[in-house]
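Note that one protein chain is taken out, while the other chains of the complex remain in position.
Right, subunit A next:
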Amino acid sequence: MDIQSYISSGKLELFLLGELTEREREEVLDFAKRYPEIQQELDDLEETMLAFDNMTGIAPSQEVKDKIFSKLESDFIFKQAPKPTTARADTKVVAMSSAWKPFAIAASIAAIVASGVAFYYADKYDEKNIQFIALLQDQSVMAGNLNQVKQEYDQKDAQLDKFVAGDYKRVEMKGEGFNMQKDARVDVLWDQNAQVVFIAINNLNDLSDEFDYQLWAIGDDGPVGIGLVNNKVEKLTLQQMQAVAQAGAFAITIEPKGGSKAPNLEKLVVLGEVV
């Protein structure tokens, strides 16, 4: 292909003026990718057009600027410069479904005790009694199991009560529109009165070891870090984050391990506005 004649065809200028058809645009982009000279010429021409526009223009009036920003005011999520946050407590994982371990141990201990009892009786009484003792043993294991299920139930019931009693607002944070992970999805559950925040991860990619996901509550005073997100937990496990009283939106960014004082907006993964 004759790159020079392509460059001098005038196509690149029309590309920048937005006057090419979709198919022609694709062609220019494709060539620009393949031939650095074409990309360079596009960049130069864009600089020229920007410089030309700058040199031939006068600034729009202050009133227009004020009007634009008052119109956009309600859309802004990050309204002010981020305030450095001092407190940074580690995120507590609230176990919703992993409470079985202590009860399994209790059940095992019950089984051992039962075995001891069985041997004692076996010495004193007839061997036939062993059968009965074995049943007894089974029964204590089952009692242990039942106890475990009951405990689990009570715990979930208590958490459910808390949710029913609390006024939890669900804020869906999505990755659409950002570059990091388009299909990312994390929900925030926020009781504004009690200032309690939970998050539940629906879809969030793994991170390499030198990074952490950090949750931000974005209020009138700018973004405040409210804890690191543990993405190694089972899907939809609730994690309690730091208390938040006021926020217009929540967001998660990728930060260096341990979190940052202010969010790196270039690595914003998900964002959800409080409706």
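The rule is simple: a residue touches a chain if its C-beta (ideal position, glycine included) is under 8 Å from a C-beta of that chain, and two chains touch if they have at least 3 such contacts; residues count from 1.
The rule we apply is simple: contacts and distances are computed from a predicted model.
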| item | value |
| --- | --- |
| Per UniProt, the name of the complex member that is left out, chosen from "RNA polymerase sigma-70 factor (ECF subfamily)", "AzlD domain-containing protein", "Sugar ABC transporter permease" or "Sodium:solute symporter" | "RNA polymerase sigma-70 factor (ECF subfamily)" |
| Residue of A:Met1, A:Ile58, A:Val164 or A:Val275 in touch with the missing chain, whole complex considered | A:Ile58 |
| Among A:Asp2, A:Asp75, A:Asp126 or A:Glu234, the residue in touch with the chain that has been omitted | A:Asp75 |
| Sites on subunit A contacted by the missing partner chain, in the whole complex | 8-11, 13-19, 25, 29, 43-46, 48-61, 63-65, 67-69, 71-72, 75-81, 176-179, 251, 265-266, 268, 271 |
